[in-house]
Each structure stands twice: as structure tokens, then as C-alpha cells.
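For this depiction, one protein chain was excluded, whereas all remaining protein chains were kept in their positions.
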Amino acid sequence: MATKTLLEAIRDALIEEMRRDERVFVLGEDVGRRGGVFRVTQGLIDEFGPARVLDTPLAESLIVGVAIGAAAYGMRPVAEIQFADFIHPAMDQIINEAAKIRYRSNGAWGCPIVIRAPYGGGVHGALYHSQSVEALFHHVPGLKIVAPATPYDAKGLLKAAIRDPDPVLFFEHKKAYRSIRGEVPEEEYVLPIGKADVKRPGEHLTVITYGYNVHLCLEAAARLSRDEGIEAEVIDLRTLLPIDKETILTSVRKTGRVLISHEDTKTGGIGAEVAAIIAEEALFYLDAPIVRLAPPDVHAMPFNGRLEAAFMPTVEQHYAAMRDLARF
Amino acid sequence: MATKTLLEAIRDALIEEMRRDERVFVLGEDVGRRGGVFRVTQGLIDEFGPARVLDTPLAESLIVGVAIGAAAYGMRPVAEIQFADFIHPAMDQIINEAAKIRYRSNGAWGCPIVIRAPYGGGVHGALYHSQSVEALFHHVPGLKIVAPATPYDAKGLLKAAIRDPDPVLFFEHKKAYRSIRGEVPEEEYVLPIGKADVKRPGEHLTVITYGYNVHLCLEAAARLSRDEGIEAEVIDLRTLLPIDKETILTSVRKTGRVLISHEDTKTGGIGAEVAAIIAEEALFYLDAPIVRLAPPDVHAMPFNGRLEAAFMPTVEQHYAAMRDLARF
Amino acid sequence: MDNRHAALGLNDDALVAMYEKMLLTRLLDERAWVLNRLGKVHFLVSAQGHEACQVGAAWALRPGVDWLLPYYRDLGVILTIGMTPRDYLLALLAKAEDPNSGGRQMPSHWSYPPLNIFTGSSPVGTQVPHAAGIAYGAKLRGDDIVVYVSFGEGTASQGDVHEGMNFAAVHKLPVIFLCQNNRYAISVPQQKQMAVENVADRAAGYGFPGVVVDGMDPLAVYAAMQEAVERARRGEGPTLIEAKVYRLTPHSSDDDDRTYRPREEVEEWKRRDGVARFKEYLMGVGVWTEEADQELRRRLLAEIDAAVEYAQAAADPEPSDLLRHVYAE
Partner (left out) sequence: MDNRHAALGLNDDALVAMYEKMLLTRLLDERAWVLNRLGKVHFLVSAQGHEACQVGAAWALRPGVDWLLPYYRDLGVILTIGMTPRDYLLALLAKAEDPNSGGRQMPSHWSYPPLNIFTGSSPVGTQVPHAAGIAYGAKLRGDDIVVYVSFGEGTASQGDVHEGMNFAAVHKLPVIFLCQNNRYAISVPQQKQMAVENVADRAAGYGFPGVVVDGMDPLAVYAAMQEAVERARRGEGPTLIEAKVYRLTPHSSDDDDRTYRPREEVEEWKRRDGVARFKEYLMGVGVWTEEADQELRRRLLAEIDAAVEYAQAAADPEPSDLLRHVYAE
């Protein structure tokens, strides 16, 4: 096992898939010589050449549209949107096109594309380099949405996404890119899309989360265990669409207490759907109201450090929310 | 009081507001001589001229972008998106621009625009003339979303939307345009955005819905009362963002049983947020699991009549769901 | 009358075959209107006035080799490249057997993998980046194909069209953009859509040729297409062809064009109808007679009758089909 950053694990997945399958190519703004503004695609152009590591014009709708076309022709495009905040011009191509191609052609055509996008805040990115956009897509049938928290998951899930016959949005948390390290096996592996992962077992309450918040939750859970003997079960959704109901419900039925946490704002976030699933399918197992811990409904997130800090979820908030819930 | 169709009530609101305030103008595809493909703006060009009833080029991002600019200049634009299914090219202008203009300028600029869009199915519109798109926006702070069910509400809320200092998405159900009639006062009135309306009081269960489904729910409730003496309280959300929590929670605390209904698909729909609010704030009042009645997670909706019928919610489904919930 | 077709490499048989596709398109479209007025068809979008352009364009393409992203008005294109009246009618009546979408999409939303017709949607212009992407895929693979993509002049206002054309230019992709300019986007006349006479003038701003042709003349369109195809196959990149046409019917079966188009204008264009003009040309160069025409009409109408019958008898999808093909099965 080697220790890798999240970013390295993603890069490794891209390189391995491009070596494995000629049809795989990456496209996006600055992915070539620059290696991406975060350096995720660094070095790829040297190995695979500019045709398979394609610097596109500055146009996100085009990037996704070209990926869709190339996929129709039999390629396996991996499109990079430079920041998730800039995915919006491509929403028509994603929602009305990519997501519906299989359905509208009655299964005759598919759309095996991956759209990678760095997302999330806490990096002095201000209003347009900090957004979480996953909730804008989780209502769309035909899409899959992946948001890994660890290098291991990122690598295995990106490989799965590239091999998936349907369009996958793959969100990479910017703050995690270099700050999160973890073990990654040398040998080839692929993880299943659609399966949550119990990152920490526990019996007193269930914490359901994803992305960078997984790490906040794990740290809060560790402290809580140490300080108060409260054992939180931390579920990392990993895939946001389709959501792994079984893992959620199994845990909730066991603990009876649920904290849902995300960095994305509250109203209409992924947490709403998770809460609704539980309220529909495990209501009588609940010993306490469901709690959603998420930033307030403001635009994520101001540039000023104090305001950014006021927006970003913290370990302390999680600790307090978990403790209060356990004691409820 | 006169009896009007939903469509007429909307047209009346536009005309009255354009007469009242010179700054109000409408823009969109075919809104001029053609009077809109649904005839909502019929006659407006004769009274107000082509500059204030502006046929735009075929470009939705442009339509919203021009509205934003004109609003900055002090106008009160009412943009029409010909079908809600075509709002996606404008999502960047709506989500990244209109919604954030006030916040990002620290309150110095505003964005008083209205975006009207016919939505919904059951009209042989197939995959791209049947969509419900409200859930794609209810996660976005800074927006308001209105979806009236009756001519009275539509008129009063559209007037409020036009006078509102912030961007309002105003969704008009196509099937309701001409099939739903109702009383509309002759005298001027404006209804508050952000307030739900109890369309039918009842004590046995709470039904929370909006749009065309309000009528399905009311009919099912009437039958249920007649057949079985079950009294459903039917809440018409009317405004989907911000959601009127108080009206919802007051009713739920009274009845202890909740059916949430919408024509939009289930996962990540408005119903998810409503369920989450209840699970957070009124959990111990619930005597039964929350039930969401919504179409399956497929692309709304196929052209073929049988498939369309298989998608669309029905009175019978509502009747059965309400009855089962009351009996739970 | 001068023989214009020989110089284009078209022999008399080809000429007649082109005319046959044009007439088939017209007659099939007319039948669709009848079915609509009879209440058997919920919706149709018409190709009348565009047939010459469409058949001339598709004639330059290689069925099963080249790729097509035809827009909703392209009935003449899909019939010429090899789809059948039956295929069209199955979609018009939204039957399970509809090869385009199994009855899921509105009629005229083409899709047919055997002929490399990529599935299209209603939001206009989105197909243009797809065309560029297909061509880019072919370039990566080193395949010798041409990609045909069409749209109306109204659609040329969309950002996607700009983005797709520009990308095709950068990579000298073998894409042919055919803009069928019928002067209206539903009711919005050209002068409210653009301040220029020709959409084709935009090609220069991307760095490839833009050509204006008389879209009522299939030979003119064919000639322009042929040149564009050759250019594309030589690796010199895309061409934008703008065919000036006119929609002889309302926009769709839901439209009423009397509010926005003067009747005289419509009548004037009917006199320039491409189908009639091409028939005159055929007769003028001596390869066609009134009798042959009657005979052809009878044959085509019989074919259409049979297709209508077949499609009407065909099965609807099962309600449970609703749930299929959201994801790969």
C-alpha cells in the first residue's frame, strides 16, 4: 500500500484507465500543458499527447456537448469542469441531453461520460470557487453522482465511473485534494457506484454525510467516543445518486438517532432526500427528531475569512450536534 | 367577481401591471404578434407596442441575461421561457447571476425580474414539453419560486412577483391554463409570496401539494369525505421557495399524518424538503410515516399516451394514499 | 433547359431518385397533417418547403458511413438516407416499435443507430456540440467520416451553435453545418433574430467557408454539400451551408401562422415550391413525364397507405416500459 493524497489517487485512476482503454480521453480547460489548475492532469499530456488530453476553448456547454458526441462515437470521455461553480452553463447539456439520451432513444444510445469537477469551500474561493453543486443534479434521473472522501474511494470510484455505461458526475472536494491522504493499494481495484460505506461503526447514533465533512464527522466521533463514550456510526454516502437506502436504513434502525451533515446549504440539499427516505421508511425506529447540520441558506461562500469561517461546518459543531442527539 | 381561466388571470395580471408601471415589460420567444405559444401575452403588443412586448432571438440564456441587465437599469422585466423544459440553457444566468446579484454586491444591486415558464405534463408534450423543473431551483438561495394552482392565486401572486425586489420564478401549469377556472375579483389585489394556503381544512390528515396536483388532491379529499368521512386538510404551498413552514407544521401538529404530493418526480423533489422539515420539527406529532406520492424517477414524460398516463398522478392514487394514511 | 445535373456527377436515374425522395417527403408530410386533423396524431412538425434542401443535402452523404444529427424538420433527410415512411409513422403514432424512441419522444425526434443517426432532443442547438464531438471521436480514431448537422436560422442564435462551430473550426473537424433558413423561428421573423442577411456570414468569424444556396433547388444544395464533403474528407475542416427555404405550413400542428405571416408572402413562396420546380426541371431535361409522375404518386401513396395501416395496427408500449432505460440494463 502506498499513501496518496486524494489528488494523486484521482490522477492515478485517470492514468491507469487511459492506459487500459484507448477510448478514454480527458478534455477541459487547461488540462493539457498546465495539467489543470489543480494539477490533477499533470503529466498526462506527455504520456498521451494533446489529442487525448485536450485543452478546449473556454465553454462548458461545449465541453459536455463534445463529450456526449464523442461518447456516441464510442469514446469514453472524461470532461473536467475547472470549478464546479462553472458547471451551470453546461446544465442543459447535462440534464436535458446526457441524462436523457438513453431514455429518449429507448435504450438505443448511451452516454458513457464522466464529468469531473472540483467543488467545495474553505479555500478562500469566494462565491464562485467554493460552491457545492451536487444538489442541483440529484433530482435528475439518468445521472449518477459520486463524491468521494478518501483517496481509496476516489480512485476506485473514478475507475468505476469511467467504465460506467451512464453519465457520472464526479465531484472532488478542493480542500481534500492535498490535505487528505490515505492508503491506496498498488493493485488494480474498482469500487461499486451506489454503495455507501460505514466509515466508523457505532451504536448510539447514525451520522450520514459525504465529502470533506466525512473527516469532520470522523474527528468529532472520535473525540465524542473518547470524551463521553458515545459511539457514532459514520456513514459516508460516497454515491449521492442513486442513494444507498439500505445502508442508511440498516443503521438508523439500529441507532434510532440521525444526524445528516453536509457542507452544501440546507434547503433542498442532499440531506433533505436522506431525511425524507428515513421519515418514510424508518419513522418508528426514530428516538429523536432527525437533525440536519448544514450551512445556512446563503450563497456559498464569502471571500472574507471571517465570513468563510462563519459558513464552513466545523468539528465543534458536529461534536455538539452529535452529543445533543445522543443525549436527547 | 368574474370567472377566469388560469391563463386569463395571468394575462390580466400582466396587463394591469404594465398599465400601472411603465418599467414593466415582457420579453421572450414569440410573445409579440404571436401572443406566446399558449396565447398568454395575446393582445399585449397592440396595447404596449413591440418594445415592451419584445420578441427575442431564440436564446434563453440571453433572455434572462437581458432581463437582469434591464432590471439593473431600473426596469421590471417579465421574461417568458416558452416551456420550462427550455430553462436549462439559462440556469447559469438564473443561479449564478440573478440569484446572487444582491448578495455579491452586499445589497448594492438588486435583481427584480420575473421568469414565467409553463411547466407540467399530461398534455402530450413528451420529454421536452412536460417537465417540472422547480426542484432544480429550490436549493438556490436568493430565488423565490411560485407555482399557483388557481386563477385567483395566479393573478395575485404574479402581481406580487412583478413588484418583488428579488428574482421570482413563476411556474404555470400547462394543463391548468384553460382547464382550471375560478373566481377572480374585479378590484386590484396582491397576494403575499411565501404563504401557503389551506385550500381545504380537515382534521384527519394533512396533504401538502402544489400546482395541478392541488386539484387532484381536492377532488380525492372531497370523495374521501363523502365516501368515508375522512377529512383531509389540503395545503397548497403556492410558494415553493421560501417554503411556509408555519402553515405546514401547524397542520401536521394537528393531524399527525402527512401525505406530500407532486407531479414532479420523487427523488430530490420539493417533497423531500417538506418531509425533512417535518422530520426535524414535528417528528413526535407523527402517528404514521410520512408518505410522498410522486411519479417514479424517470424522465417526465413519454409521448405515448399510455406511458404518459402511467406517469401522471391520478385522483385515484391520491384517494388510496389518503385513505391508507388515515387508516394507518 | 440546360442539363445542370450531369456536371454534378448525377445521372438521370439519380435525378429521378432524388425527385422521388422529395415527393415522398411531401406526400408523407401531407398525410401526417391529415392524420392530425383526423385526431389520430397529437403533434407534428412539418417539412414542407424544405424538401429540396433536405434531399439535396442527404444525397451527398454515405448511408451507414457518415453520421447525421438532423433537426426536427429533416424528414427529407432521414428518408433519403434510408429510414422509411413506416419508421416515421411509428413515431408519429408513438408506437412501441418506433425505432427512434419507442414512442417516447415527439415525432420527428430522429434516432437510428443503424444509419448513424444520433438521437436528438427538442431544446434547439444542443446537437451542434454533439456533432463536433462525434467528429472529434472520428478524428481520434482516424476514421474517414463526415458529420451532418442541421438547424434553423432561429437556432443559430443559441450559444451552443457558436460554441460547437468554433470547436469544429479549431480542430478542422469534418462537420457540415446546414442552416435551413426559412426566415422565421415560429413567429419571430429573421430581422428580429439577427441584423444580418445571411447566417452563413458567421462562418468567416470561425475560420471556415460559409455558403449561401437556394434551398428550393436540390441541385444547388447538393453541389454545395458535395464540395463541403470533399473539403471535410480532405481534412480541411467544416463548412457552413445556409439554404434559403420557406416553411409552407404553420410551424407545427399546434401553430397558427396567420397572426404573423401575410398570406401573400406564403402564396408567393408556394409558387417557388422546390418540389414543383424540380419536377419541371426533370420534365425540361426530358427525363420525366406527367404520366410517370402520376404513376410515382400512386406508388408512393400506396406505400404510405401501407405504412399508415401498419403503424396504426402496431402495439403501444406497455405501461411498465415507463421504468425502462433510465440507466443501462
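Just so it is clear, A, B and C label the chains in written order, and each chain counts residues from 1 on its own.
In the analysis below, contacts are C-beta pairs under 8 Å (C-beta built on N, C-alpha and C of every residue); 3 or more make two chains touch, one makes a residue touch a chain.
Everything numeric here is computed off the predicted structure, so don't read it as measured data.
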Hidden partner chain, touching residue among C:158, C:180 or C:239: C:158
Contact partner of the left-out chain, one of B:5, B:56 or B:206: B:56
Contact residue for the chain not shown (choose from C:5, C:139 or C:192): C:192
Contact set of chain B toward the excluded chain (per top definition): 25, 51-52, 54, 56-57, 59, 61-62, 64-75, 77, 89, 92-93, 96-97, 100-110, 141-142, 144, 165-166
Chain not shown, touching residues in chain C: 157-163, 166, 169-170, 172, 191-196, 201-208, 237
Touching residues on chain A - with respect to the absent chain: 29-30, 32-35, 37, 55-59, 61-62, 85-86, 88-89, 124-129, 296-299, 302-307, 309-311
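Note that only the chains that are shown with their structure count from here on.
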Shared interface partners, meaning chains that touch chain B and chain C: A
Relative to chain C, chain with the most remote C-alpha centre: A
Distance-to-centre winner among chains (Cα means, whole assembly as reference): B
Approximate Å spacing (C-alpha centroids) for the pair chain A, chain B: 30
Of all residues in chain C, the ones touching two or more other chains: 101-102, 104-105, 109, 121, 123, 159-160, 326
Chain A, residues touching no fewer than two other chains: 61, 89, 92, 96, 100, 103-104, 141-142
